[in-house]
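What follows is a structure written as structure tokens; I'll ask about it next.
A single protein chain has been removed from this complex, and every other one stays in its place.
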Amino acid sequence: MSDKQKELLRNLVPVFTLLILVLGIAAYEPRFLRPANLITVTADTMTLFLMASGATFVIMLGSIDLSIQAVASMTSCILAAMLPMFGGTALLVALAAGGLAGVLSGLVVNNFRIPSFVATLAIGGIMTSVAFWASNERSIYISDNDKSAWLDWATGTTAGIDNEVIVGILVLAALTAILSLTRFGRLVRAVGSQEQAVVASGINVNRIKFLAFVISGLMAGLAGIVMAARLGSGSPTLASEFLLPAIACIIVGGTAITGGVGSIWKTFVGALIIAVVRIGMTFVGVTVFAQQIVFGLVLVLAVAMTIDRTKVSVVK
Amino acid sequence: MESILELESVTKEFPGVRALDSVSMHVDRNEVVGLIGENGAGKSTLVKILAGIHRIDAGTMKFGGEQASFRSPRDAFDRGLTMVFQEQSIIQTLTVAENIFLGREREFLRFGIIDKRAMNAAAKVELAKVHLDCDPATKCANLDFAARQMVEIAKALSLDGRIDSDIVILLDEPTSVLERREIDLLFEIIKELKNKASIIFISHRLDEVLQVSDRVYVLRDGAVVHETASKDATITGLHEHMVGRQLDHRYYRENKQRQSLGKPVLSIRNLSIDGEFRNLSFDLSEGEILGIAGVVGSGREAFARCLGGLLPPSGGEILIDGRAVRLNHPHQAVNAGFGFVPSERKSEGIVIGLSVSENMTLAAGKRFSKFGFISFERERAECQRWIDRLRIRTPSTKTPMQSLSGGNQQKVVLSKWQIFGSKVAVLDHPTRGIDVGAKEDVYELIREMAEQGVAIILLGDTLEEVIGLSNVILVLKDGEVSARFEAPVGAKPDQIDLISKMV
Amino acid sequence: MRKPRIPARLSRPTKNVLAFDTVESINWRALAPIGVFFLLCVVIAIFSPNFLSVSNAIRILNASAIPVVLVMGATFVILMGSIDLSVEGIVALCAVVTASLVLNDTFASDLGLWAIPFAVLAGGIIGGINGSTHVYLKVPSFMVTLGIGFVCLGIATAALGGFPVRISDRGFRALTLGRTLGLPNGIWVAAAAVAVAMIVQERTRLGRYVYAIGTDETTARQSGVPIERTRVLVFVLAGLFSGLAGAMAAAQLGQGHALIASGRLFTTITAVVVGGTALSGGVGSVLNSVVGVLIVIVLTNGMVLMGVPPFVQQGVQGFLIIVAVTLALDRRQLLVVK
Partner (left out) sequence: MGKIANNSIMLAAAATLSSGIYTASFAEDMTLAISMRSLSNPYHATFARGGEAFAESVGLPFEVLVTEGNSEKGLADIRALISRTNGNVCINVDPNDSPDAATIVDEAKEAGAYVVTQWNKPDDLHPWDHDPNYVAHMSFSGVGTSKEITNALIDAMGGEGGIVAIGGILSNVPAIERKLGMEMAVAETGGKVEILDFQPADWNETKAFEIMQAWLTRYGDDIKGVWAANDSMGIGALEALRQEGKDGLVPVVGIDGTEAALAAVEAGEMAGTVAWDPMWTGGMGLSLCHAAASGAIDIAAEPAEHREFYGTGIVVTSANIAEFRSRDASFDFNDYWAKSTGQIQYQ
């Protein structure tokens, strides 16, 4: 029983980390705790979470997806370019384009046996070119009409809560269900933990990896769509500087970069930790010169706290 | 004679298992001591204590007359106790010379730079001691298994002349991968070594142990049960001490061996893998247990892995229920009806990060899910049934796999294929490294599987196991079938007969 | 006494699923990156004959100088199975340190070439922080170096309030601008870095231990290889090379600022992998990485020479990297591809 409690405690470390950060900031600036502000902070975090949510599957395999930033930018361009002509179909096409990027990553990793680090980096480059092509090398504005007609689900409010938060929570629920209730989710964990044994059990591991990359692509695509909705435009650089924070929030949440251990809610908490640190610095009034330094240090410390070393033998 | 190494009432416990129970033994200067015992008898625990990987719980260890407790294999090595591991400790990406002096490059340093010429020259000296004629600058990945083994022995011998104290070399199953002439050479080397060092020789080949050693200890269930001078011992005598009884038919549940077999399931026709085995053909029926005997390198491991879909065949046919099947990938093998229990349990048998039930249903997952969603209750119930039936010691179905003992882990692996419903179980050393009680449970399960009509291909840990369990035995030698023995209850072939066909 | 020869039969360790280590394939595969490099050169030369001029070769070598110095460190880290994401941060910070120590428009100092040891030292110290945090706090190198990289960039920005330090010391700038024997000095510095890295890789304990750890950390530990110390030292080494690269970047562009290294990180890692070094560790060499850098630089150079439209360049580059790695990487040695 005490083992179980320890396990539970270990699992909750990221949550405690988040609480400590929130309370720390609140102690300095109580306005941070106002419900409206908390909802805003959460809403602002959701695009980061969406991007990281799918990539969590890939990282749990022990692989990595570095194409998510380029994929998100690309889908924003496709959405913005197509909305005026095709309306809601544009949403589906943009999402499908994200999924297609995942398909490509999966194929390259599986069939050419190229490490995902390089494969997805390269696919990211290709997606950037697609984004330039789709956008005709410009930022494309989304008109208010199109926005209210097709993107209200992402940017409006429902019962006083920003829709981004609702989308984020739906994704959190859906992906958590996939990860913990389905056979696929279990196999993702198994592959990350001991790939050879899964192969020897007759599982088509390539299919698992492939699906994980597709989910990652789809979620990055969704992140791009929501981003486009929020910012009212699509641009080949819309999601730039998102990649490393997204990977960071997966790891900060306690998912092992070596694979096998992790969950979507941890990524959710990780994204909130990253956001709270960043926004918290603005709240506390940390000078902008020190912000990057503080952010870097907090990142390392947060991982030092949240990572579960009992399940990882060799730290690389 | 003076004792170099002395163990006095050494006890070592692991959760739930007393691995060593008050073991006392000594090794004298310039002596070769044989150490034998079945798997699970405590040999590997003893080795790990000597190597400084485990600490002893009670008792004393003296080395060179002084109380000793090694902190690490390196510590033991530096003080003169060196071992050649069963699982090789050669780093393949380094050269021969670098492996021999790994961690001890200091003597070749000139202003922080390794003097490679000096190191290679010194390595050459050590290699000469094992009569291995190869370039010390060769990468170890380019050597074959036997040569790497010799490099390991050379590494152990490099202590000679570098430290003042006596040297004890522990050879853990050194002959298992060697060919006959290499074994002969090794024994000659051991004879030469006796002038410089003491040797502990661990092997399951009793004839070799008697041939090379001066004295023999027999371990069983974690205790020394017998000690004798080699010249006074016989193979059968040692064997009986090892298993603790006269050959007992009940041990292998021979009474449950099926007399009448079901319909034919598997036909193998001229199956080959280049460089491993050639033209293997046989038929297997429901409930039949086919034992495969052969030394390492005979091709039997490759054959087992081939049926597991892990090594694609280069020629021949495999028919299940009369239909040809392709085995280029494990999932093809599994869907064809093969259930492969690998010898490397930790890396290929179980997924350490998953729970007991998740491991059990790893292969049969589809049966426990609807539209991809897992039916947890159905899964739990089924797994609980198997846990009860196989007497798997686990607090619950959700227990992480890593907290189970080796024997219980192996039962989980076996149940994985039972749950899946494999027609042909391919068991590659199913009792490797598990304790005696669990072994009997495994034997019981094998008989049950046969009773239910599963055809079984067995690569046993010991010859005795193969003989005891099988209906029929194929002996492989250099990749070809050298003999076939029928093994009906009451008319089992003799170990000697098999060995004569193996080597 | 009979002497056993090394049997010609190729062994196949049965415990690995897909591990074949045959003598011939290793040698052939090791040359593959060089083959890819030449293939690339031929293709570009067909479209643009100017590519094969001596002056362009020098330009390519010159553009490769800083990346080569960077991959010297990164290769060791990757050989160990770790990764260093702090490259951009360390280079930027060390470029700022260098620029501030030579004759410049912001600070009153004039160390000339003596600034280089300080920059290299600064890099080494940051590398030491990377390594110790990674080893002693047991945080994956990915996250440690990411975080420390941010910290370095932050310091480089804050120290100057966002302004660059401009170097007015012509003598110092000779580090990259001057020529010796017809070649820009930067190339010589890079060559020296390669020589040092080769010596470290082949002739020092550190280099050998890196392979041992990358191949099999447990066995290495049992053989008495000081794992922790080696890991820290490798990050220090990577920091030293990044520090040198920082000094070179300052000399090349005549200034030091926080953005001076932007874009260097992924180029560095791509070059290491394209060169044939496995991200899982144990397999590869600093020489491979030199070829990797040349491939990446020639690719950039070639796309401008061939007039590939700007907006597809990233896509073409991504595609070609996949092709290059497919050809260059000895993936059969990898049990599983992550």
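A, B and C label the chains in the order they appear, each numbered from 1.
Assume a residue touches a chain if its C-beta (ideal position, glycine included) is under 8 Å from a C-beta of that chain, and two chains touch if they have at least 3 such contacts.
Predicted, not measured: the structure shown is a model, and the values here were computed from it.
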| item | value |
| --- | --- |
| Touching partners, among the displayed chains, of the absent chain | A, C |
| Sole contact to the chain not displayed, among A:P14, A:P236, A:G254 or A:G270 | A:P236 |
| Where the unshown chain meets subunit C, residue by residue | 48, 50-51, 53, 55-56, 59-60, 62-63, 105, 153, 156-158, 161-164, 166, 176-177, 184, 249, 252-255, 257-264, 297, 300-301, 304-305, 307, 310-311 |
| Contacts of subunit A with the absent chain, listed as residue ranges | 29, 31-32, 34, 36-37, 40-41, 44-45, 47-48, 132, 135, 137-139, 141-142, 227, 230-233, 235-238, 240-242, 275, 278-279, 282-283, 285, 287-289, 291 |
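Assume only the chains that are shown with their structure count from here on.
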| item | value |
| --- | --- |
| Best-connected chain pair, where connection means C-beta pairs in contact | A-C |
| Centroid spacing, where centroids are CA-atom means, of subunit A and subunit C in whole angstrom | 29 |
| CA centroid of subunit B to CA centroid of subunit C, Å | 42 |
| Touching two or more other chains - residues of subunit C | 17 |
| Interface hub residues of subunit A, defined as touching at least two other chains | 196, 199-200 |
| Interface residues, subunit C side, partner subunit B - complex | 1-7, 9-15, 17, 21, 23, 26, 199, 202-205, 208, 211-212, 214-216, 219-225, 282-283 |
| Partner subunit C, residues of subunit A touching it in the complex | 61-64, 108-109, 112-119, 121-130, 132-133, 137, 195-196, 199-200, 244, 247-248, 251-252, 256-259, 289-300, 303-304, 307, 309, 314-316 |
| Residues on subunit A engaged by subunit B in the complex (per definition of touch) | 177, 181-184, 186-187, 189-190, 192-194, 196-204, 260-261, 311 |
